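Can you keep this structure in mind? I'll have questions shortly.
Excluded from the complex is one protein chain; the other protein chains are retained at their positions.
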Amino acid sequence: MTAPLGPLGPLGPLGPLGPLRSVLFTPADKPDRARRIAETQPDCLVLDLEDGVGIADKASARTALAGFAQALAEHGRPTVVLVRVNAIDTEWFADDMAAVAAISFDGVVVPKVERVTDAATVRSHLGASPAALLLAGIESAAGVATCEDTLGRGSFDACYFGAEDFITDMGGVRTPAGTEVLYARSRVALAARLGRIPAVDQIVSSFRDDDAFRADARLGREIGFSGKLCIHPAQVALAHEIYRATEAELIRARHIVAAFESRDGHGGVVSYDGQMIDAPMLTRAKDLLARNGE
Amino acid sequence: MTAPLGPLGPLGPLGPLGPLRSVLFTPADKPDRARRIAETQPDCLVLDLEDGVGIADKASARTALAGFAQALAEHGRPTVVLVRVNAIDTEWFADDMAAVAAISFDGVVVPKVERVTDAATVRSHLGASPAALLLAGIESAAGVATCEDTLGRGSFDACYFGAEDFITDMGGVRTPAGTEVLYARSRVALAARLGRIPAVDQIVSSFRDDDAFRADARLGREIGFSGKLCIHPAQVALAHEIYRATEAELIRARHIVAAFESRDGHGGVVSYDGQMIDAPMLTRAKDLLARNGE
Partner (left out) sequence: MTAPLGPLGPLGPLGPLGPLRSVLFTPADKPDRARRIAETQPDCLVLDLEDGVGIADKASARTALAGFAQALAEHGRPTVVLVRVNAIDTEWFADDMAAVAAISFDGVVVPKVERVTDAATVRSHLGASPAALLLAGIESAAGVATCEDTLGRGSFDACYFGAEDFITDMGGVRTPAGTEVLYARSRVALAARLGRIPAVDQIVSSFRDDDAFRADARLGREIGFSGKLCIHPAQVALAHEIYRATEAELIRARHIVAAFESRDGHGGVVSYDGQMIDAPMLTRAKDLLARNGE
């Protein structure tokens, strides 16, 4: 950061994209999946023109967008539907943007964001839909190196950390434990907080391994992510499970809040269940209850 | 860092705050705890006007400072006694500073430091005690993002990393393993080293779980912290235990130093106990012995 920061203020209410516990990616050229998607009700659906679509299918996937939108309207449209276009430097970007601008979606997912000008470049292609929401993908070495700048200017409404692309760019290897991406993943989450936008956590490619998904999602939530990228409809419910507080967490939070309220402003610390609880933990308890509708 | 750094020089002798193996926080309005505190003999005691005191008790806590100082004088005053004031942007800060300036303490703990001007702001309130020592709390997203600047100008004499407040600000969750704060914790320790000041490690809220404290303190020591924030008198002895070298460590260090000395400058590497030992490990062995009074 070039300029010193002042206080960020408290974590605000949900941003314009609403909750982002689950952000489900699906190839844009597979509208037959609309029914299954509608059943899972992800917080956000992304119709993918980029990595989910083969290079021989780029044009037909664009054409399929309208049909996918129609199929979603029939089966139950998720609250937020975005389109991921191909990266700005690719031959497909301009045509992708033209296709998106022609149909009514909620916004655009911009992969491999690396420059502070990237958001403006995308907006310049949106023409009639300047209010579209933008979700930035931070998923390369250069993207991580510049994320404090790209995410810190109010240009994007949310971001995700793409561990698979990042580690490919690094020449490394992805593991279930994720130690190899902890630095980058943590740095992106911090940069998003500084930019006052939510960050969505990396995918889990083993789509049949529920426990692997849960463990990875849990660490993401602990770091401060708002939700999880999903690459299979079955992961949506798992993401909601992890980002919803457990009953034990809710009970603990209610007790902590009650303990402080019973003191009416006297006493800055309470002992609860073997822990010293003070102001930041009280704030966390209140945040947890608020995010879970209490 | 905007400007390239030159060599920092070796880790110096103890700073003006002396050893900081244990920095015990206690609410400023509980002078009845002075005797118990005196028994534990923390390296540094912090009388807390901030999170340890309820908002209804802020004024009475200020008034209680003088009595607490008196009680400490009777029971055995720790070598260094500081007062933590409320954060600069709060309604209580100015009155807190006035109360501190009226009594003779060793210095001020400034929570939630985020701007390079914060140290000067605090000093401008100190008036008659310009020589007071300042300990900075780095415990927010913005605080971590700016710590290279805030800690790098000779403004503060020490700092701590506040994991609870930081993760609350991030919207995350604290865990005993602490993976969710490893990035921020490591970054603050590095920034403190660059600023040539000691860094004190995060609290462990489970004050009855000695093994959890030991494990967390051990990792902090490994990263390069100088000691541990304590939120209960019983944690002081544990902090000293971890930051004191074990007998096995001392024996190993003595052997390494002796092996090199016997060579009188010939041979840069010795094999000891299955390890190749060279210059940095010899320096570590000497540092360890020096810090433990040998």
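Order of writing sets the chain letters: A and B. Residues in each chain are counted from 1.
In the analysis below, contacts are C-beta pairs under 8 Å (C-beta built on N, C-alpha and C of every residue); 3 or more make two chains touch, one makes a residue touch a chain.
These numbers come from a predicted model, not from an experiment.
Of the listed residues B:35, B:153, B:208 or B:284, the one in contact with the hidden chain in the full complex is B:284.
When the missing chain is restored to the complex, the residue among A:103, A:126 or A:182 that touches it is A:182. Of the listed residues B:123, B:193 or B:244, the one in contact with the hidden chain in the full complex is B:193. Where chain B meets the chain that is not shown, the touching residues are 1-2, 4-8, 11, 148, 182-183, 186-187, 189-190, 193-194, 219, 221-226, 263-269, 271, 274-281, 283-284, 287. Touching the omitted chain from chain A are residues 27, 48, 50-57, 89, 112, 114-117, 139-142, 144-146, 149-150, 162, 164-165, 167-175, 179-180, 182-184, 203, 205-209, 231-232.
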